[in-house]
Structures are given as structure tokens and as C-alpha cells.
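Quick one: structure below, then a few questions.
Left out: one protein chain. Kept in place: all the others.
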């Protein structure tokens, strides 16, 4: 009859994460507790650890995308289609737990990911406020959070392998507006890049080229659906551009997706897109410096579309579940989650994630 | 019974334009001659004179947008709706006289302004090939050129006041996808900027802010529909951004249109657009240098759309005529054409255009 | 120190509306009371009275779009931009007071007007639940309702003259995707039709044709921006189609907007649209019977887009305020509100509205 919960807390940037014990919260009506099965260490967590995001209310419990089973609910917890959820059900939930639904961003401008009141699990809520992160044995599901049952065929490993990178990729693909037969270049072979490459293929791209490193990630990207890979460790920027041109009859890619987060990638990407093509910029989650862009050469004369893509919406989360259900046998999402760590190993997991040695480190808080 | 035609020829970059006499051409079936009433000196002509465009087959007869009366036709000349055109009819024609209609740009990619075979009056055809420019008493209308009667109410001055800037602006407004009630910022108070400001208002913008100089152009921009003007001679870049923020409740503009052609304008414009807004880049017709852009701050996190816009299509030309017909009483297009020059005064006209002293110099080759 | 509120209650379909006295409600935190200045009798109220809508929880207080002053608030009431609202402020509020924000309609499908949990003032809430309608001296503003100050220049009469028809029209115009220079036909000269005609003009239509009756409404439609009117009392369906063709060089309208609510209008409208045009169907709020449509002739071969348009979203409400602020001097929205009735005259107002003798009857519950 334990009512204690152990969580990994990031007390401040650039100090070790430590374990703390919390009381199980009293649930308000509509609230629930998730028994965590698996969470992840994503690039955002490394940024949080390095202090690269502003306004973060440390101490925090990191872990924004998480899955597990329903531990308990006060009142009836329902999914978005009105189905009642029961204790023990395998659940996923949308990590953006609040947008206001009323501001210009949420309404007239239709960009809810830019709502000033947006709150995200694992990032915007202090550990003093509650169990708002997945590096915890239990996670508090606030009333109103969008919750769904994992489809039967989708394992915890599938879901967390896709993780936040998959959600972002669903948004990216929406922005990319791929037309059947397009060639799509993806810059970056992290979780976002690999998921974007996989989805681009399934969304009608006839040729997907992924650019990144190391070779092991590129190999996985190939298994996920990339037709061609370009290794940045061995090909120079000019060679990369030349390879894309060679693969596109000298025309350039119909769509380029930036999931690399480097100013150089932006400079390279505008050179890889064809006249009248599209370029989705999604990897610049933090400020890594300025790019030098010639507006004449690479935007105006090229009649190019550049589309920033920020975060994801509840609809992307719901579509991600459908996509996992449909393609889990064809796309090895679970292989992105290369290694699983317990809470006591979390600092090691962060080091590994920061080193980019593996595609993604997972967290099992009961391990 | 004269069959001689006098035209102003630009023999090479950076030398004076000179008058030459040409024989009237023998017309092929479907070809026609236009008796020029008015042509214009647009920014492109200054670029041509300064040698800033590559691949130009000097000597050329400049003057890409031109209007006049039908002088003669071999066979029946028809407008796009199949109406027969008669001698003496007041005509306009689309200055892009060839695109291939078959290449990827023309077909699958739907960007005919990027067709590699595109030919434009006054720019891409040598004077040795024929009367392919409006700085000539007569202009050769090649078979297949899109020709239209000027609507009865539209004077030569109305049409040429809009000129190529209006055609480009029709394309810009299409790319801008203005939603009713939007605030639109236009950077640049040249012919393109002023026409874009005017059209933005008529396309549903509830507030149009134009940024440019000198004061006389801004005054005209106000009469054309701008609600607010910001003078770059008196406001610093930071002040300009601050003014846009003040006029938009601190949110930024829904749409920013770049019609300034300066690398600094690009850097400024991304700061003026709101989260989830749009930025149309249309002024970088030539290479004026690089811009320094922070992809995180100004594109990715902003969820911004940047849309290059190149040239115009036949459909924009046809819509421009409808727009002139509808709004010529409300928008003083003709006041953009500030002063008219004869062919012997053409070097003076170029000097004036290069100095930006007046919005636009017109050319009357019979004067 | 009166705490009583008088409201007009519709006890059931097809019986007289009667006055009832209510206690002022105890406000929850975030709740507020509006002192009604003006509400309206719109077509929906006539439908409610005639019992044509299913699932209505009679008795109800009708009146969905309403304006007035802030009477009192419990806690701080803010507008969507975070500005604090004070007692006495002139307010408008979005009549859809609840959507879930979580279901497929609200998220993945982006059609919040089809949210199964949608609740609308004056329609979906029983009088036993509270003051959820504008035919009442005071209206209960539930926590979370989207509230805005009326712009200074916008009078109560302006706002209510536009009313729910304006909000719907903002949505219609969004769906219509008008391109500058288009010809737009509007079927129906009620509040929705007139507002749509007015907005179409301001959104870039070069020619707006409205079709309806009686002559007095068409006269007002002309003052609101219609360029041409076709009176259905004097022109047969074939004559109407012929007139539209004559006004469009035999091509048909680029966009047709159905705001008539008749099965015959649908049959007529598909004949008026041009090849590749668009047809927005917005007037069929209730079931008035079937239409006979030839899919080959009027949809497939015509490459036609038909777009149903249901209700309005908070963003449309906010844009409507901007539109009123910008155009109230150019578009006589207030003239739609032809006559004002007190609560004791409400049955007469309903009779008048049902007879369509005037464009719209207003309600002043303090009169």
C-alpha cells in the first residue's frame, strides 16, 4: 500500500539529475495517474540539461512523451471518442497538456503550438507542482489531457521508439504537402529525421534521401524507408548538394525537410530544393546561431516555399497512433529506442543522448 | 507609306541607349504589330543598363510592359476568349511571350515562371531578332502571345501606371493568401510595393502598413490604400519593427511582403511577421547580397511561412486587367507613372529611374 | 437592489414566447454577467419557434448573438489578448460557449463546428440551466467564453446588425477562397447573404451578384456592396442563370455562395458556377428537402468544388470585430437590423421575422 512515487528530478541546468520521492497526489475529478512503462530521453532533455531553453521552472521532472498503464482515475476517464478507460489499460497521452483555446494563436491564426499559455509535460511545469514528467514511476494526468488507448498491436517499445520525434514528424509531413512521386530530402538522422524519412515514404514520396551520421543511424534510416543515404562524415557540403542533384536529374528535391538543427543545414537545404519546391524547417528547436542566406538566389528566384514547423498538436498525436498501428510492421520505430535505462542510470542516459552515440535512450522508471 | 520603325536600343551594359531605325517585319500568320502608345522604364531596365542580369543578348530593345493599338495583323488576331481583335483596338499583351508548356516547371511543378524556355519582351530577345521591346514605335506580337483589349474605362496611363509592378503584385497577392481582417506590411515603396499595398487592401487586409521612402512615394502609397506609412529615412530598423509591433498589439503582421530588394529588408521582415504568419519575398530580382537569418528565432519557432515569388503568369496579366477595370477610380495607378519621356530622352529617363526620384518614368516613342 | 432578471422564454415549439423572471445567478470564479444592450431574432430563432431543429431542450431563452455591457464578474475577466475587462465595458462574446478541444473534430479533423459537445447560446441550453440567451436583460457568461471589447467605433447597432449572419459570412468567405478579380454570386438576400456579398467585395471580388427578394433587401444589398442584383420575384430560374452567364461572358461565376436554404437554389447554383469554380453551401441550416443534381453535368465534368460550411469558430468571431471596425463606414451593417422590439413585443418580432418582411428584427430587453 505504497503511496510514494520515485522520480528523477533535474534540479537546475548543468548539475546531475537526482532521485526524489513524492507523495501520490490527491486527484481532482477528471484527473488520473499513469503507471509509467516507458519514457524517453530526447534532444529536448539534453537541451534542458544544458540550460539552452529559457523560462524553465527548475526543478523539473523531465520526460515529455511517455506511455504506461492507467493506475487510477477519479471519476471516469475517457478517450477522445468517448470510450471509457479502465485501470490497467495501456495508454498514451498528448504531452501538451494545456493550450487556452481562446487566444489568437489558438483561434483566428490556427497555430495552437504558439499559444502563449501552452504547457508541456517534462518542460514547463515545476516538480513542485506535481508529477508532470515521465522520468517518474507515475505521471499525473491532469483533467483535460488528451488520452488514448494504445492500439492492441502497438507495444510500449513501438510507441516510445517513435516518441516525440514521431509526433513532430506527423506535423512536418502535414506541412511538407508531399505530392505522389516527389523526391524528399531529410537533413538529419536523429529521431525526428528518421521518422520524417519513414513517413515521407508512406505519404507518397517516390524517393527519400536522408543526410546525416553516423553510419549506424543511416543504416536504420534505410530500414525505415530511406532510399538513399548521404553520410556527412564522408561527404562535404558541396558533395552532398551534388549528390542530391545527381539523384534528381539536376533539378533538386521537391521537398527538403530540415531536422538537423544546424545553421549550416539551412544554408545547404535551400540549395538542394528545386525551383518552386518546399523546405520545412523543423530542427531548430534551440538557437544554434545564424545562417547566411541569399534571398535572390535561393528564395526569390527559386520561387521557394520555406515553412517553419513548431511542436505538434493533439491531432498529430492521434494520427501518430493510427500510423503506428498501420505501419509498425513495416517501419521499425522501436529500433530507434536503442537502449533502456533505469532512474538510477539517468545521468548516464543523458550523457549518451548528448553524445548522439545512439538514436534514442529510453527510461523505465521501475527498472 | 513609311515602313520604318524607330526604337531605342541598349547596345550593351553601361553605355548610352541609342536610337536605331528598323524595317517593319514581315509578319508570319498569327503575328501582328502593335503601334506603341506607352511603355515604361521599370527597375528591370535599370538593372539591364547596369549589367546586373546575366545572359542578356545585347543589343536589346528594352520595355517589357507596353500598351498601344493594333497596327496590323496577318490573319485573325484573337483575345483569350476568342474575340476577334481589329485594327485600332487598344491592346495590352502579356510580356512573357513563350513558355514551353511541357517541362516539369510548366506541368508537374506548376511553376511556369521557372520554365527554362521562358522568353520575356524587353529582356531575353536581341534587337537583331526583331521588335521585342516597348521602347519602339511598333512592337512585334509573335504568334501565340496572350493579347487582350484594354477595358473601355482603362486608359493607357492607367495600364502603364500599374505596368509590370501590377502584374507582379497580382502574383504576390495570390502567394500572400490574405485572410479578411489581416494586417499586411509592405517593405518597399516602388511600383511593386505600392501596387501590392493597394491590392492587399482590396483583397481583405484590414490594415496595410507600407515602409519605404521618399515621403512623396509614401504619400502616393497612402492614396493607393496604405493605412500607415513608415519612412525609412527617419525611422531606424529597430524603430520600424517597433512601429509594426505597436500597430499590431505586439503580435506582428499576419503577412509581410518584401518588395525592397535589400538583404536588410529580409532580416527586418522576419522580425515583423507574427507567429504562424507569412512572408512573401518578391523584391530580390537581382543579387544584392546575403542576409543573416536566425532559423530558430525567426522561422522555426515562429512557425513562419516564407514564400519566394518570381515573375508573373498569363493568368496574373488577365486578372490585372480586371483589377484595373474595377478599381481604377479607387486606386490611382496612373499616378505611379510620374513623367513621360520620348525616345530621344530615354537616357535621361534611365538616370531618373536609377535615382528613384520618381516612382516610374514612362516612354512614349512617338513623342 | 434588484437581483431579478426578466427574460423571454420559448416554452416549446409553436406556442407563444412568454416573459419569465429569473434570479441573478451566483457566479463561479471566471463567470460574469452581461447587461444586454441588444440581441437579435435571426432565422434560427424562427426555426426554433417552428420546431424545425431536433434535440432542443425547451424551455429555452433564445438569442444567440448578443451585445451589451459588463455588469459584473467574479474574479478577473479578460479578453483573448489578456486585457482585463471592466464593469461597463461594451462587450461582445462568441455564442459558441463550449467545444471540447479534444475530439477528432476539434483536433485531427480541424472542424470544431462539428464537435459533438458544441454548445451554443440561445439554442442548446435549457432556461432551467441559466441565462443562456440574449432575449434576457442579463446574460450569463460562463467561464471560458470568448469575450472581446467592442472596438470604440463599433456601435451596438453595428455589431448586432451584422450579428450571427456576419459571423457565418466570415466563415463562408474563408471557405470561398476568393481570388482577386473573381465574380461571386450570392444566392439569398437575408442577413447571411447580404453580409457575404459585402465581404466578398472587400475580399477581392471584382463583381458581386446577389439573387433574392424582396426589392428592399436587394436595394440594401446594393448599398452593402453588390454590383448587380437579380430579383427572384421577377426573374425565373432560367432567366437568373442566363443573367449570370451574361454578366460573366458566358463562362459562369468563379464562386457561388448559397445562402438561400432552398433545394432549388442548389440546383440553380451548380449551373451558375464556371468550370473549375467553387460553390459554398451555407444556407441549408435546416432540412428543406432534396435537390436533384446531375453529377456528370454539374460536378464531374465541371471540375467543380462544392464546400459545405457549418457555423462559425471563435476565430471568425474575432475577425468579425476587426471587419466591423474597418468597414463600418463603408458597409451599412446596422441597416440590416431594421426594427427593434422589446421583450413584450417578442412574438410580434418572431412573426415579422418569419414573414421575412424586414431583413432582421432586433431585441432590446430593457425597452
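Letters A, B and C mark the chains in the order given here, with residues in each chain numbered from 1 onward.
Everything that follows uses one rule, which is that a residue touches a chain if its C-beta (ideal position, glycine included) is under 8 Å from a C-beta of that chain, and two chains touch if they have at least 3 such contacts.
Note that this is a predicted model, so its numbers are computed, not measured.
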{"item": "Chains on display which the left-out chain touches in the complete complex", "value": "A, B, C"}
{"item": "Residue touching the undisplayed chain, where the options are C:271, C:284, C:319 or C:360", "value": "C:284"}
{"item": "Touching the absent chain when the full complex is considered, from A:174, A:268 or A:305", "value": "A:174"}
{"item": "Hidden-chain contact residue, picked from the options B:104, B:185 or B:343", "value": "B:104"}
{"item": "Full-complex contact with the absent chain, from C:4, C:50, C:110 or C:367", "value": "C:110"}
{"item": "Residue numbers in subunit C that touch the chain omitted from display", "value": "104-105, 108-111, 113-114, 181, 251, 254, 258, 263, 266, 274-277, 281-297, 299-310"}
{"item": "Missing-chain contacts mapped onto subunit B", "value": "80-81, 99, 101-104, 106-110, 144, 146, 313-316, 318-319"}
{"item": "Sites on subunit A contacted by the missing partner chain, in the whole complex", "value": "81, 170, 173-174, 179-181, 199, 202-204, 206-207, 249, 319, 322-323, 325-326"}
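We take it that only the chains that are shown with their structure count from here on.
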{"item": "Two chains joined by the most C-beta pairs in contact, as defined above", "value": "A-B"}
{"item": "Length of the line joining the C-alpha centres of subunit B and subunit C, rounded to whole Å", "value": "41"}
{"item": "Two or more partner chains touched - positions in subunit A", "value": "104, 108-110"}
